[in-house]
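Every protein chain but one is kept in place in this view of the complex.
Chain IDs A and B follow the sequence of writing; residue 1 opens each chain.
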Amino acid sequence: MKATRFLLAAALGAALALPAATGLGQTVQINGAGATFPYPIYSKWFSEYNKMHPDVEINYQSIGSGGGIRQLSNQTVFFGATDGPMTSEQQFAAPGAILHLPTVLGAVVPIYNIPGVDTQLKFSGKVLAEIIMGKITKWNDARIAALNPGAKLPATDITVAHRSDGSGTTYILVDFLSKVSPDFKSTVGVATSVNWPVGVGGKGNEGVAGLVKQTPGSIGYVELIYARQNKIDYGAVQNMNGEFVSATLDSVTAAAAAATKAMPKDFRVSITNAPGAGVYPISSFTWLLFYESPSDKKRSRIMMDFMKWALTDGQKFAAELGYAPLPQDIAVLAMAALKRISI
Amino acid sequence: MNLTRRRKLLSGLVVFLCAAAVAAALVPLFFVFAYVLQRGFSSLNWDFFTKMPKPVGESGGGMANAMLGTVYLIGIASAVAIPVGIIAGVYLSEYGTKPFGTLVRFTADVLNGVPSIVIGIFAYGLAVLPVKHFSALAGGLALGFMMIPIITRTTEELLNLVPGSLREGSLALGATRARAAFSVMMPAALPGIITGILVALARIAGETAPLLFTAFNNRFMSTRLDQPISSLPVQVFTYAVSPYDDWHRQAWAGALVLVAFIFIFSVMARVVTRRLERMHRT
Partner (left out) sequence: MKTPSSRRSADDRGFRLGTGFFALLVVLLVTGIFWELFRNSHLSIAKFGFRFWTGKVWDPVSGEFGALPFIWGTLYSSLLAMLISTPIALGIAIFLSELSPKVLRTPLAFLTELLAAIPSIVYGLWGVFVLVPIVRQLQVHTPEWMRKIPLFAGPPLGVGMLSAALILSVMVIPFTSSVAREVLRAVPYTQREAAYALGATRWEAIQAALRFGRTGILGAVILGFGRAVGETMAVTMVIGNNPQVTASLFKPQHTMAAVIANEFTEAADDLYLSALIEIGLVLFIITLVINALSRLLIWSVTREVKVKTSRPVGTMAFKAPKAAA
C-alpha cells in the first residue's frame, strides 16, 4: 500500500510541478473566440503567425458568433469574431467601445442531400425562405420544380437542418431571407439565434454539415468551405438581377463591390442580396472584434501586428480555403482603422 | 402440467432471462468498445501522442496538448477533492450519527447526483466570471467538486468497516481521537479509500460538459492555472463534430485513448479491492 500511496503522491506532485518544469513563461497566449464560419482561415492564419513568431500563441475557439460577442463582452477572451455585426444593444452592453475589423469575404450556401439528384439545384430567395419556414414540405413541390425543370425531384419530405447554437452563419442567411421575403422577416426575424419554425439543430457549421450529409432529403446552410470539404451538393441562388448564381470567388467578390463605394466608418455593413451582375446573394464580410481601448497593451500590440499581416500577406491564404480576399480598397480602409485601437 | 412442474419451469425461465439480461448489457459494451478500437487504432501513431493540432486543411498533428491537459486537470481536481473528501469522510465515520452527520451525508449524495453541466455553470460563476478568463483552475475545480462526494462516502464506509476494536484499542492506549483516526483507522482502510479515489478519477476523466465553459479549450500546450487548457474529452468532441475526415480519425484515436485511460483506472480500482478482500479474509 505504501507503494501505491507514494505513486499517487508522486503523480500529483509531478502534475503540479509541471508549469515550473516546462518553463512556458516566455510565450504570450492570447485567447479569442467566435464564429465557426471563418474558422478554417483563422486557424490557418494563427498557425502561420505562430510559425513566424513562436512566442505568440493565439488560441481561437470556434463557439459561434453569438458566443464570440458574449465572451468578448464578459472580457473572458481578448478578441471576438462574428459574421453577424453586433447590434446596438450588444454594443451598449459591452464595457467599452468595440471595433469591427473585416477580414475576409465568405459565402453561405444551401446544402442538400437528395438521393437521385446530382445536378445543381436552383433556388429563388422566396422558395428558400418558404422551405426554411416549413411551408414547402416535399422536394417535388411545384415551386421547386418550376425552377428546376429536368431535375428528377423525388416525393421525399424535406428536413431542414439549422444551427442549434448562436451563429453568424445563421445571421447571414436570415438577413438575406428577410430581405427577399417579408413573411420570413415577420415570422422568424434576423439574429444570431432565432426561433426556427421547423427542423433539426446541429452544433456549429460542422454539426449542420454532418446532419445534412447523413440525412437523406435534408437541406441546410453552411459556409462554402464546409460544403466543399464535406463534398456535399449545394445550390445556386437567385440574386437581385434575377440570375441564378453559384458561390465562387468572383461572385462573392462582386457582392462587395457596391459596399466598397459606401463603406460605413464602423465597417458594419450587410452585403446580402447586393445589386449587380454575377453577384452571389448570400455573401458576407466576417469581422474580428477588438476593444478600442483595452487595458492589456502588450496583447493589443501583438494583435495589431497580427492584423497588419492578416490584411496584407494573410489574404493569400483565403482563396485556397474558399474565401474571397478583401477588395483592395477595403483592406486599405481597415489598415487605417487599426490606428483607432490604442496600443 | 402439475403445479410443481409449472413453478420449476417458471423458475428456469427467469434464470434464463436474467442471464440474457447480462448478455444484453454486454452486447453494447463490446459493440462500442470494438467500434472505438477499430476506428481509432489505425490513427494512433507517435505523432498523435507528441504533436499539437494542425490547422484546417493540413493533415497530421496530434493531441499531445489535450492529453497533458487532461492529466493536469485531474491533478488539480484531486488536489482539491482528496483532502476535502477524506477528511469529511473521517468526520462522518467518527461523528456521523448526529443530525449534522446525516445532513452532510445527504448533501454528499445530492452532490453526487447533480448533473455535471450544472456544476459547470456553478464553476463558471465562481471561477471564470469574477476573474474574467477561462482557466484550467476553473475546470479543475468543477471536476474536483464532482469527485468529492464519491471520495467522502467511500472513505466513510470503509472507515466504518474497520473493526471498532482498533479504535478502542488505540484510545485505551492514550491516543487522541485524531491520532486514532489518522494513524490507526485510515491505514487499515487505505486500500478501500484508494479504490474510492480511483473510482472518482474514472468518473471525471471522461467528463466534457463541465469543461466547456470553464477550462474552455486551447490549441496550444499550456500548463498555466490561469489560462484555458485543452482536454481529451473536449478535443474529441470538437474534432468529432467537424466536417474534416482527418479530424474525425483523430477524434476516434482520442476516444480510444480516453477509454483506455478510464479502463486502467477501473482495473486498478478492482485490483485494489481484490487485495483488500484477500488481506482481510485471511
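One rule holds in what follows: a contact is a pair of C-beta atoms (placed from the backbone, for glycine too) under 8 Å apart; a residue touches a chain by one contact, two chains touch by 3 or more.
The structure displayed is predicted, hence computed values, not measured ones.
Screening A:T192, A:S251, A:S300 or A:Q315 for touch with the missing chain picks out A:T192. Note that of B:P53, B:G75, B:G139 or B:G196, the residue touching the chain absent from this view is B:G196. Although one chain is not displayed, its contacts with chain A can still be listed: residues 33, 63-71, 73, 89-90, 93, 157, 159, 164-166, 188-196, 199-203, 210-211, 214-215, 217-218.
Interface residues of chain B with the unshown chain, by the touch rule above, are 7-8, 10-11, 14-15, 17-22, 24-26, 28-29, 31-33, 35-36, 83-84, 87-88, 90-92, 94-95, 100-101, 103-104, 106-119, 121-122, 124-126, 145, 148-150, 152-154, 157-158, 161, 163-165, 168, 174, 176-178, 181, 192, 195-196, 198-199, 202, 205-209, 212-213, 233, 236-237, 240-241, 251-252, 255, 258-259, 262-263, 265-266, 269-270, 273-274, 276-277, 280-281.
The criterion applied here is as follows: only the chains that are shown with their structure count from here on.
The part of chain B that touches chain A in the complex is made up of residues 54-58, 68, 71-72, 74-76, 78-79, 128-129, 132-134, 187, 190-191, 194, 197, 216-225, 227-228, 241-244, 272.
Those residues of chain A whose C-beta lies close enough to touch chain B in the complex are 1, 4-5, 8, 11-12, 15-16, 18-19, 22, 24, 27, 29, 31, 33, 39-40, 43-44, 46-47, 50, 57, 59-61, 74-77, 202-207, 209-210, 213, 226, 229-230, 320-321.
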